[in-house]
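Please read the structure below before turning to the comments.
One chain of protein is taken out of this complex; the other chains stay put.
Let's look at chain A:
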Amino acid sequence: MGNLNKEQIEKLAAHLESAELEAHDVTKITDDYPEMTYEDAFDIQWEIRRRKEERGNRIVGMKMGLTSWAKMSQMGVEQPCYGFLADYFSVPEGGEIKRDELIHPKIEAELAFVTKAPLKGPGVHIGDVLRATDFVLPAVEVIDSRYRDFKFDLKSVIADNSSSSRFITGGRMADVADLDLKSLGVVMEVNGEVVEVGAGAAVLGHPAASVAMLANMLGERGEELPAGSFIMIGAITAAVQMNKGDSFCVRYQDLGTISGKFV
């Protein structure tokens, strides 16, 4: 059940989307709307999505956020969340990310699933996800909360499209049958130095569990993941702050590398 009316939802969506487009931070919205519910938070996110589509942007994928226990406790939230990826979030492999278009970007090493069959919750499990997966490939997400100092609660971050801002995908695609996704290792290097390491199990115990959770969360709104969906599973490593001039390279076990630069 929502506690906010349509006008308030639209106002908050415009407020958060302007912060994203103009690259300035705002205070978390639950400060002014403590009565806001999770349904309201998702309504705001979906309104931001509608605004972008109306403007001619395409939605090119979905992402999960706050999928590691470490991250949930770091951010003081109790469960993961999802967001959408718009066309202009995509940065080519080896490309440049314009620091000034963002507020306080951080990068995270992730994996992406591309599906070949629809997934609709409730009741989607890892087996369903693996059967519906066409292939997996490496992905790096640039998160950029619109909230001051990355301080938020779960409702505020959901409304803010789960801090989505940019992403890069690349490296080598692989069939899920050829990988042990749980122990698949990643090594993140920034400016040539190893800064973070991790393995797939950091994401909800198994990367495919994240896609299953997304399908189940979308199912609650009557939505589904159609065949051909591109889904980023959430961070395998801690998020690392990036400044202008920083470059990064993330190495994936058996799946190659992704690199990029902040300019």
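Just a few scattered comments:
Keep this in mind: contacts are C-beta pairs under 8 Å (C-beta built on N, C-alpha and C of every residue); 3 or more make two chains touch, one makes a residue touch a chain; residues count from 1.
Following the convention adopted for this analysis, contacts and distances are computed from a predicted model.
Per its UniProt record, the hidden chain corresponds to "2-oxopent-4-enoate hydratase" from the list "Transketolase", "Chemotaxis protein CheW", "Dipeptide ABC transporter ATP-binding protein" or "2-oxopent-4-enoate hydratase". Checked against the full complex, the one of A:Leu137, A:Ala202 or A:Ile258 touching the unshown chain is A:Ala202.
Residue in contact with the omitted chain (choice from A:Met72, A:Val114, A:Met173 or A:Val187): A:Val187. Panel shows chain A; residues 69, 180, 182-187, 194, 197-202, 205, 236, 251-254 of it touch the chain omitted from the view.
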